[in-house]
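Yeah, one chain of the complex is gone here, protein chain that is, but the others are all in their spots.
Just so it is clear, A and B label the chains in written order, and each chain counts residues from 1 on its own.
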Amino acid sequence: MELFDLTIKEARDGLLKKKFSSRELVSACLDRIKKLEPKLNAFITVCEKEAREQTQIADKKMRDLGDMGDTRELFVRYPLLGIPISVKDNYCTKGIKTTAASHVLMNYIPPYDATVVKRLKEAGTIILGKTNMDAWAHGSSTETSDFFTTRNPWDLTRLPGGSSGGSAASVAAAETIAAVGSETAGSIRQPSAWCGVVGFKPTYGRVSRYGLIAMASSLDCPGPITKTVEDAAIILQTIAGWDSCDATTSPKQVPDFLRIIRNGVRGIKIGIPQKYFSVAETEVAKKVDEAVKILERLGAEIKEISLFDPKYAIAVYTILQRSEVSSNLARYDGIRFGFGRERFADEARRRIMLGTYYLSAGYYEAYYLKAQKVRTIILEDFEQVFKGIDVIVGPTSPSAALSVGSSKNDPMFGEMADVLVEPSTIAGLPGLNLSCGFTKDGLPVGMQIIGPQFSEELLFRVGYAYEQETQWYKMKPKL
Amino acid sequence: MSKLKTKAQISKLSQEEVKHIAKLANLALSDSELKKFQSQLSQVLEYVGKLSKVETKGVEPTSQVTGLGNVFREDKVVPSLSQKEILSQVKSSEKGFFKTKAIF
Partner (left out) sequence: MTNKPNMSKKTYLPIIGLEVHVELETNSKMFCGCSADYFGHEPNTHCCPVCLGLPGALPVPNKKAVEWCVMLGLALNCQIPEVSKFDRKNYFYPDLPKGYQISQYDNPLCINGWVKMKNKQSLISDEIEKRKMKNDNEKSKNDAGKTVRIRRVHMEEDTGKLIHTKERTLIDFNRSGVPLVEIVTEPDIHSAQEAKVFLQKLQQIIRYLGISDCDMEKGSMRCEPNISVREIKNQKSSFGKLRIMLSKVEASKIKTNDELPPYKVEIKNINSFKFVEKAIAYEIGRQEELLSREGFVRQETRGFDPQKGVTLPQRGKEAAADYRYFPEPDIPPIRINKLQISNIKLQIPELPDKKLSRFIKEYGLSEYDTGILTETRETADYYEEVVRKAQTLDSGNLEDSRNLGWIKTIANWIINKKVDIDKVLPKELVKMIVQKSQIRNISQEELEKAVVKVLTDNPKAVGDYKSGKAQALMFLVGQVMKQVKGSADPKLIAKLLNEKIKKKNEK
């Protein structure tokens, strides 16, 4: 097996057993990046020099500790030592260009690290580079990056999804061992589904947003995009937890996310929302349906549930997100950093203006306040539903990856594509996406598992059981 | 009492309104952009108008899903960025000040 195809767990094992060094591991990824990037365009910035320097430090740490016993301790202290990871370009990385894929920030170099980046570095991670995204995270295609469109590794004529399209593509194409993305409404789960990888959106407030370029403050969540469910849990373990720099992070203790991951699904009550399936295309619905049957075979109890109509969630999400965006993007005036507002592309300008409109005098009650009230209804709806079940399973996206060009000039493309993830986003719930098969065109289909707030361990457990049974993650795109 | 418009009025934006919004949002739009955005924005507004169908009498709005409250920091000074770091991202600064075009 090629080094770049390893999972975090396998790479860590190999480093521990001295089968290879971090330098070799990272070199393998950097070479792969060089080979594939001309077709893929997943990266905005590749930090080759910095990454190679970091491998020297990592390898030295491992060498200095001699025998295997000590090295194991080393990995307890630095769980991701020597492991290369790609980071979505909306995370501030000190000294490394951070653009949010926008012309406004095309030359911006932050003077500080985002908390997520800081924690990854403290765990020994090696940052390979910054990945492409829809500019300002406004989109579900990565086609609205101001720079270039990332391609789907499974079919280069298709989109990887978005807004964390670069991160998802880089993992699917094995340009990196793992990645971090961010989700405001589907931006981790949807591109993960389209690229056939694992994407995890934690509970809102589980992971610090400090240093994550804000899109919608009450919705944004940092999260991992990985090859396997266990890898996602490993990364989450490193980045989760209260942060004094983010007043919306939860003081709840971070549990051991791997503790119950192998416990299987016997007795777990899974809710199936019919409305979600009816929105999806036939092939997608069929694949997810098959996955549900497998879960049932594995011992889960399947229950049909009825959820609040997702179409209202679209409206709520659209209003809340754009209102907060209009305010969060007000700081980009070119005075202290970056370029001026004339460099905002159409999508950003549309969202800023709509958000401004929703908040303006005379409209605040009809839009923003109304959306906040319907949000309460959605929250309570989920609370009610979770009284009778443990998790919800459904399709992540109504379709598999769409062709390049699909998102152009549809001002609500993103929102419609994300209809199945928006309700859980609005309620701050965690959601896991993983592959559940392929369409007849060979495109990955993703299913999502949603749980109540702070049920991350349970989601990993259900996902792991299905993953190990079906092993879809072993399929690789032909690149 | 805010001026709540009827559903029909809400869906369609006039060019004047688009101009006003752009000004509030500190965005400069060309005439062709004004027209383009007018139709695109109206499209979105029509869709979100669906919300008016949902009954929300007596429902409290949710601004914070976390349920957190009273999150503070102690009144302690921590090191700031250096002046060099602070000014590192601009081309034109003057004697330690940021510089922008004249207002008055």
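Rule of thumb we're sticking to: a residue touches a chain if its C-beta (ideal position, glycine included) is under 8 Å from a C-beta of that chain, and two chains touch if they have at least 3 such contacts.
Worth saying up front: this structure is predicted, and the values here are computed from it rather than measured.
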| item | value |
| --- | --- |
| Selected residue (touches chain absent from view) among A:Thr184, A:Ser323, A:Thr396 or A:Asn433 | A:Ser323 |
| Touching residue (missing chain; options A:Cys29, A:Ala58, A:Ala114 or A:Leu159) | A:Ala114 |
| Of A:Ile8, A:Val26, A:Leu40 or A:Ala100, the one touching the omitted chain in the full complex | A:Ala100 |
| Residues belonging to subunit B that touch the chain removed from view | 24, 26, 63-64, 66, 68-78, 80-83, 86-87, 94-104 |
| Interface with the unshown chain - residue positions in subunit A | 90-92, 98, 100, 105, 108, 110-112, 114, 209-214, 216-218, 244-248, 323-324, 326-327, 329-333, 335-337, 356, 359-361, 364, 368 |
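Here is the rule we use: only the chains that are shown with their structure count from here on.
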| item | value |
| --- | --- |
| Centre-to-centre distance between subunit B and subunit A (centres being mean Cα positions), rounded to whole Å | 25 |
| Partner subunit A, residues of subunit B touching it in the complex | 2-5, 10, 13, 17-18, 21-22, 24-29, 37, 40-41, 43-45, 47-52, 54, 56, 59-66, 68, 71, 73, 81, 85-86, 88-90, 98, 100 |
| Subunit B contact footprint on subunit A (complex, rising order) | 108-109, 111-112, 204-205, 218, 244, 247-248, 250, 311-312, 314-316, 318-319, 326, 330, 333, 335-338, 341-342, 344, 349-350, 352-354, 356-357, 360-367, 369-377, 379, 411-412, 427-428, 453 |
